[in-house]
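For this view, one protein chain was removed and the others were kept in their places.
Moving on, here comes chain A:
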Amino acid sequence: MKFILLTFLTVLLVIVFNPFVPYWVVMIGIMILSVLVGNKGAAAFFAGGIGMGLAWLGQTVYISTLSGSQLPQKMGELMGFGSDLALIAITVVLGFLLGAFSALTGSLLRKHLERKPDNIYGR
C-alpha cells in the first residue's frame, strides 16, 4: 500500500510542481515525501523512481501527442540516440534515477529520525 502511495504522491508532485521549479527542487520534494510516507529502502527507491519516471513518461508522451511535433525525433538524431523513442526512454530513465535516489535518501533519513527515541531507551 505504502509503495503505491509513494508512487502516486511522487507522480502528483512532479506533475503539479515540476512546471514551476527546477528538477533538483522536485528531488528535494520527493525526499521529503519519502520521509513522510516511510517506505523501506528498496521499496522507496523503486516507488520514487517509478513515480518520477512515470510522470516524465506521461508528460513526454502528452507533449509529443498534443503538439505532433517532429522535435523529439530531431533531438533524438541530433543527440545521437537515433529516434524519439530512444529519447523518451532516456528521459524516463533519467527521471527514474533522480526520483529513485531522492526517495532512497529520504527513506534512510527517516530511519535515523525514527531511531532517536530508541537511543533514549538505551536499547
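Going forward, contacts are C-beta pairs under 8 Å (C-beta built on N, C-alpha and C of every residue); 3 or more make two chains touch, one makes a residue touch a chain; residues count from 1.
As a working rule, contacts and distances are computed from a predicted model.
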Omitted chain (choose from "Penicillin amidase", "Urease accessory protein UreG", "Probable tRNA sulfurtransferase" or "Sigma-70 family RNA polymerase sigma factor") - UniProt protein name: "Penicillin amidase"
Hidden partner chain, touching residue among A:Ile4, A:Leu71 or A:Leu85: A:Leu71
Contact footprint on chain A, counting only the chain that is left out: 18-19, 22-24, 27, 31, 56, 59-60, 63-64, 66-79, 87, 90-91, 94, 97-98, 101-102, 104-105, 108-109, 111-112, 115
